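Note that one protein chain is taken out, while the other chains of the complex remain in position.
As written, the chains take the letters A and B, and residue 1 is the first residue of each chain.
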Amino acid sequence: MTSTLEPSRKGSAVVRPGDRIFAGLSTGAGLAILVVLAGVAAFLTIEGIPGITASPDEVKSGKAFLPFVWPLVYGTLLAAVIALLIAVPVAIGVALFISHYSPRRLGQLLGYLVDLLAAVPSVVYGLWGIQFLAPNMAPAYKWLEDNLGFIPFFAGPAASGGRTILTVSIVLAVMILPIMTAICREIFLQTPRLHEEAALALGATRWEMARLAIFPYARSGIVSAAMLGLGRALGETLAVAMVLSVGVGSTVTANLISNDNPNTIAANIALIFPEASGLTVNALIASGLVLFVITFLVNFAARAIVDRRKEFSGAN
Amino acid sequence: MNRKNLRIAAPAAMLALALGLSACGAGNEDSEGASPASGETVSGTLNGAGATSQEAAIAAWKKGFQTANPDVTVNYDPSGSGGGREQFIAGGVTFAGSDSYLDDDEVAAAAEKCGSDIVQVPVYVSPIAVIYNLDGVDELNLSANTIGQIFEGKITKWNDAAIVADNPDADLPDSDITPVHRSDDSGTTKNFTDYLDQASEGGWTGGVVETWPVKGGEGANGTSGLVAAVKGGSGSIGYADESQAGELGKVHVKVGEEYTEPTPEAAAKVLDTAAPVEGRAATDLAVDIDRKTTEAGVYPIVLVSYQIACQTYEDAATADLVKAWLTYVAGSEGQEAAASTAGSAALSDAFSEKVLAAIETIKAA
Partner (left out) sequence: MTTTLSSRNRDSGPVDIHEELYGAQLPSWAAKAVIGAGVLIGLALYLLGVNLVLAALVVFVVSLALPAWSVAVEGRRKATDRLVTVLVTSSFVLAMFPLVSILYTVISNGARVLSAEFFTYSMRNVVGEGGGIYHATIGTLLITGGAAVISIPIGLFAAIYLVEYADGNRLSRWIRFLVDVMTGIPSIVAGLFAYALFVLFFGEGVRLGVGGSVALAVLMIPVVVRSTEEMLKLVPNELREASYALGVPKWRTVAKVVLPTALAGIVTGITLAVARVIGETAPLLIIAGMTDSVNFNLFDGRMATLPVFTYSSVRSPGIPPEFSIDRAWGAALTLLVIVMLLNLVARLVSYFFSPKGER
């Protein structure tokens, strides 16, 4: 990004109006984003602060803000992280399959199919989760409880309906798969053909070519895709609210297969908001602020990783 | 050159498409009957918000009302009772639907906004069925105490002595009970726990709440989610609007010495035995339901949902519109429409009269 040779910065005195307008527009757009985000943040903060400072008996949960929000934070991170763990390898695999392993025509068709799924409304994912996935997962949970019950994740008692946080994570993984796959695919396709052919010409197998030519080039893009996916998983509302069997009160448990699950922040907002009034609303908005902060931190970490690796990136 | 043309053509084509679409209204809207049923019609847009429970009934009411008054559009945001009450008090909507009546503070705030008393009338009464999914058991009788203990997790097996005592003839299996509750805050939960709290004689200790208070069991979002969860599980039991129970078994609830089936007729009788809330204006028909009734044929687990409006409005058009709407909704025609499409219980004639009298007082300031 840095070492581009810029034409006539100094030197020649010609400053074209087109350039000035274009630069102005671009900078303006960047600033507009700052303004929008500042607006959202200001809104969340102003509306949220009364909820944070509210005393326990003024809000419906009957708890101070931290005990109220902590299980939700835990649930949100748990569901999103599991979803990401499932989705990232699969998305890379699918993208690689479409871009480099499948015949080209087929690849285009499949890419098209995957793109379509990004548009399925979350309600449909929710319905699918309840009607199809959860009942089919229930026997698996029973099996996990019986055979792997000594691992805290599968301690049970297994949910007979299968609507556990693990099921939710799978639904989330499926939901974020299309967008992640699409981005990874585009990035993989952009790998300079010369790099790939050079690798192959040196005798690399297809996998070695992927490792040597594609991945270094695509790393920042993959991280971007993962962040977009994570963002969606963290903020997904209705699908989680429909599928998850929410535990009562402050459930913080490593158990992934029981009926007693920690809720996520976004789903909790959807469940409680309609019947909420007064300071409870503020507390919910404050929980939205917390979600905001979480995303902030996660992205911070991701940025740090990408930046540290920048020198290896093939891009520019 | 060619490219440039295309580049301009593409958005233009899209615009043309959009305009083309916008040129025609919906097929069923322009053919609307020009001859209203009665001579006097109202016009305008009426916006309401509130309880999701009324949504299906409101669809029926809208149809009837808008057919009779073709120039009217009624909108209802099913944003939840709390949201509806809040928006009404803030002046965001003209009327609100709510599963629980305004408390004294809210009444004061609403009256201030209206500049008059409020009109608060129960218009939607729906039986809440205790639904279950248990193979081989077609009929199940339970007392309030047993239901309370099941939902609190004290009774965990279908062949528990307490259940057997209510069902001597049934073939009850030795399997686990999975109680399913609403994970969202809802008026249904509030009415159900109110029943358990009043009638279960210590079987239920969770109090009257909108948020489910007891750990264990399965949570499900919304009536449809809950019904799906009960259907999907085995040995599960839950509570939902009777009309949405479908083919699931419905518990016969012990009232007095008999077991009463959840039917709209049995539910409608509840209002006649209910006590008016004290200290309210004459146009405020809020009632406290007597869940402990022992009267035969009364089904005590009902959801009573209100519509709330101002008694006076600034302009006459709005006042007329609200009055016409509520009169239609609470009248026999509206109540029957709701009963047939939403499975609610029609108000009894005696109660309907009281409601209509309150609505009659709506006027322009």
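Everything that follows uses one rule, which is that a contact is a pair of C-beta atoms (placed from the backbone, for glycine too) under 8 Å apart; a residue touches a chain by one contact, two chains touch by 3 or more.
Every value quoted in this text rests on a predicted model; they were computed, and no experiment measured them.
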item	value
Residue, one of A:L66, A:L85, A:L116 or A:L148, that touches the chain absent here	A:L116
Touch list for subunit A against the chain that is not drawn	1-7, 16, 18-19, 21-23, 25-30, 32-34, 36-37, 39-40, 43-44, 47, 89-94, 96-98, 101-102, 110, 112-125, 127-128, 131-133, 136, 139-140, 170, 174, 177-179, 181-183, 186-187, 189-190, 192-193, 205-208, 210, 220-221, 224, 227-228, 230-232, 234-238, 265-266, 269-270, 273, 285, 288, 291-292, 294-296, 298-300, 302-303, 315-316
Hidden partner chain, residues of subunit B it touches	3, 6-7, 10, 18, 21-22, 25-29, 32, 45, 47, 49, 52, 55-56, 59-60, 62-63, 66-67, 73, 75-79, 87, 90-93, 222-224, 243-244, 246, 337, 341-343
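What we mean here is this: only the chains that are shown with their structure count from here on.
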item	value
Centre-to-centre distance between subunit B and subunit A (centres being mean Cα positions), rounded to whole Å	36
Complex interface listing, subunit A residues touching subunit B	60-61, 130-131, 134-135, 159-163, 241-242, 244-249, 251, 259-260, 263, 270-277
Residues on subunit B engaged by subunit A in the complex (per definition of touch)	52, 79-83, 85-86, 176, 178, 180, 183-187, 210-222, 225, 228-229, 232-236
